[in-house]
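Note that one protein chain is taken out, while the other chains of the complex remain in position.
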Amino acid sequence: MKREVPLIITFVAGAVMIVQFYTLPLSWLGDLFNDFFNIIVTCAYVLGAASLLIANGRKIQRQAPGWGYNAVLLLSLLATLFCGFCIFPQGGLPTDAGTPFDWIFQNVYTPMSAATYSLLAFYIASASYRAFRARSAEATILLVTAFMVMLFRIPLGELLWEQLPILHYLDIGDFIETWIIGGFNTAGQRAIMLGASVGLISVSLKILLGIERSYLGSAD
Amino acid sequence: MAVSGLDVFGLWIGAALSLCIFSFLYRDNPFYRLAEHIFVGVSAGYYMCTGYWQVLQPNLIARLQDGDWRYAIAAVLGGMLLMRLWPKYAWVGRWPLAFMVGIYAGYNIVYTMQAQVLAQVSDTIVSLWNNPDWTATLKNWIILVGVLTSLAYFYFSVEHKGVIGQAARVGVWVLMITFGATFGYTVMARVSLLVGRVMYFQDVWTHTARWLGIS
Amino acid sequence: MLDKLSSLDRRWIFLAITIAVIIPFVFPLGLPIKVSQQTKQFYECIEQLPQGSVVCMSFDYGPGTRVECHPMAQAALYHLFTRRCKVIALALWPEGALFAREALREAAKETGAAEGTDYVNLGYKAGGEVVLRGAGDDLRAFFPNDIDGRSWDSIPMLKGIKGWDTIDLICAWSMGKPGVLEYVRVVGGSYHRPIITGTTAVTAPEAMPLVNSGQIEGILQGMRGASEYEVMLKRPGAAARGMDALSMAHVAIAAFIIMANVIYWLNKRRDRRNSLVGGGA
Partner (left out) sequence: MDAFFCWDKLNNLIGVLFISGCIAWHTFQARRGARPFIRRLPALGALDDAIGRAVEMGKPVLYIPGVADIDDAQTLASVSVLERVAEDVASYDMPLLVPNCCSVVMSMTQEVVRSAYAKAGHPEAFQSDYVRYLCDEQFGFAAGASGIMMRERPAAIFYIGNFLGEALILAENGNASGAIQVAGTATVSQLPFFVASCDYTLIGEELYAASAYLSQDPMQLGSLKGQDAVKAVIMFIIVFGTVLYSLGFTWVKDLLTP
């Protein structure tokens, strides 16, 4: 019962999605299921926040090492929830522009998200230094392509290229666009996409048929 | 543009938190940990609030208020998911999980077929001669050979020996060029992000200066 | 020395990159920006829209990639409003809706476009591809209100707008999934509407096969694409301002790659010589 019902639900939901794709009168069912999906996903955010509350609450209670940080996490979570649910501006929602929630978004969330993302600029440099070595034929191909695409698609790189003897007759930007990006890159991307699509369809099929069921957990 | 004290305060908070994040580049430290925990808390809260106001409110609550009772099913399924919080009843949460997995398994089958398999195969069918110029011809050959050899690399039921082995080897080269190109492109993207942050710090300064009436 | 360099503490690299990015802001280089074919194509797509065309602009980016996508959106809105086109903004990413609001307000201030008659912001809807498909024949079903809660019927410019086939052009700012690929699949695939896009430099190679096959009619690639577009519009903005720093950092990374390989090669030569000596002894 604990396993059979979910397997049946999976099969029915999947079958409905497939059938509605091909048949006009049933397409409303697909839309309805999609709505349901979105609603359940949003409920999952509650699950996420609740598990954060529980996990961090426990650490604070136990006074585990570094519990002060967990308290900070809980405080910032609760403060955001309070602003996002309780502080209504006149005739609007708590998430509108100019509200405390919006202030948190603009001045806490956005800068930190962007700062974390921009750490990538540093990591990409250290990864290039460490990993890009002409160890084998494959590594050399990767290295040379990356080097060319990186350097000669920026104004300074183009300027450098134009100083080169003979080679400067070749339009390097056009060469990269046409042959590397348009030719080899397109081929490689397509092959990965095709292979992955076949794998994806296969996994989906196995899930619908109940062959692949690890997502349910292996025991009760 | 008028700058208020609150704006400037916000900018400085943002700049300080950004610096805390950047401090991780030196090594893990209390400032980073502080910022990290604030970040995790704020973003979990942010997702929950926007999710509620932009999805649950209009798509569930408003519809139930309008009397569309079909949506009660979604509410029940969502509620069942929350049962995961009580280990004893966690199995109840499998039902909505199974429903979601089912929807996307079915969806993946038909849409992947449409957008990836059919579209990509049909795009790969190109003219190998009779093109207006030689560049198009050569490019088409590269694409055809590249796709076939790279696909050979993804062959699992044959050892990579003989013809398949050689094709797979060429395929790996094509894949390496693909990865190299992607890497090169990404460098630009990532550096742009850093440039964006530097501009942000610049803005913080100009706004502060304007507020103080210096500039 | 060689060993030390080949296992260089990565913090030195971090420091070098920081310096390379900051210097051009203090001493601008003013490098010329060459406009690429793709950017010209993108520009033409908007340039050829008749007056009063309705463009659906999708803001599918988060704070992280704002620096790449936001200048594009600002420039394109300016371009569209000066050509008297109407814009319906929506977002498949939650933060996108707020960026849309910011960009629309700025562009409105710059060009005098009015909310409700020249543009509307429908806000964010979760679900990605599902939303696009569901909204197919009736956008209103998925977006009954605009972001500030005004009902669809009370907004003058939405009169006559039904599904995707009543939209003249799709313009998606895209940094991943959901993004322009979803638009190509649904709106391009089933409704055959023209699509143009501005992507982060990362997503660009993934989108290029679709540009080659004509499913996407114009593309701005990353900050570089944005700066080229700004140059074409003769309206230099944030993207053009950052191009020098971008160049410098690239050169720094390139220098590190060359250095790493020279060291690797020297090390290999030394090892080979040592092993030869060892063999003789």
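Labels A, B and C are assigned to the chains in the order they are written; within every chain, residues are numbered from 1.
As a convention for this text, contacts are C-beta pairs under 8 Å (C-beta built on N, C-alpha and C of every residue); 3 or more make two chains touch, one makes a residue touch a chain.
This one's a predicted model, so the numbers in the text were calculated from it and none came from an experiment.
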item	value
Which displayed chains the unshown chain touches	A, B, C
Among B:F24, B:W53, B:Y71 or B:Y200, residue touching the chain not depicted	B:F24
Residue, one of A:F11, A:F132 or A:F184, that touches the chain absent here	A:F132
Full-complex contact with the absent chain, from B:A15, B:V55 or B:L97	B:L97
Selected from B:L19, B:L148 or B:M199 as touching the chain missing from the view	B:L148
Touch with the omitted chain, as defined above, among C:N121, C:T203, C:Q221 or C:N261	C:T203
In subunit C, positions touching the absent partner	10, 64-65, 176-177, 189, 202-203, 205-206
Interface residues of subunit B (partner: the chain not displayed)	21, 24, 28, 32-33, 35-36, 39-44, 46-47, 81, 84, 90, 93, 97, 100-101, 103-105, 108-110, 113-115, 117-119, 121-122, 124-130, 144, 147-148, 151, 154-160, 175, 178-180, 182-183, 186, 190
In subunit A, positions touching the absent partner	18, 21-25, 37, 41, 44-45, 47-48, 51-52, 55, 58, 109, 112-113, 116-117, 119-120, 123-124, 126-128, 130-132, 142, 146, 189, 192-196, 198-207, 209, 211-212, 214-219
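Operating definition for what follows: only the chains that are shown with their structure count from here on.
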item	value
Contact graph of the chains (line, ring, star, complete, other)	complete
Pair of chains whose C-beta contact count is the highest in the structure	A-B
Subunit A and subunit C, separation of their C-alpha mean positions in angstrom	16
Intercentroid distance (Cα basis), subunit B paired with subunit A, Å	3
For subunit B, residues contacting two or more additional chains	25, 46-47, 50-51, 54-55, 111, 120, 123, 178, 181-182, 185-188, 191, 193-194, 196-197
Subunit A: positions in contact with at least two other chains	34-35, 37-38, 41-42, 93, 105, 109-111, 113-114, 116-118, 121-122, 124, 128, 143, 147, 150, 153-154, 181-182, 185-186, 189-190
Complex contacts: residues of subunit A adjacent to subunit B	2, 5-7, 9-18, 21-22, 32-52, 54, 66, 69-70, 72-81, 83-85, 93-95, 101, 103-124, 128, 137-139, 141-150, 153-154, 178-198, 200-201, 203-205, 207-208, 215-217, 220
Partner subunit A, residues of subunit B touching it in the complex	6, 10-11, 13-15, 17-18, 21-22, 24-25, 33-56, 59-60, 70-71, 73-75, 77-79, 81-82, 84-85, 91, 94-113, 116-117, 120-121, 123-124, 135, 138-139, 142-147, 150-151, 153-154, 171-188, 190-191, 193-194, 196-197, 200
Residues on subunit A engaged by subunit C in the complex (per definition of touch)	30-31, 34-35, 37-38, 41-42, 92-93, 96-97, 102, 105, 109-111, 113-114, 116-118, 121-122, 124-126, 128-130, 132-135, 143, 147, 150-151, 153-159, 173-174, 177, 181-182, 185-186, 189-190
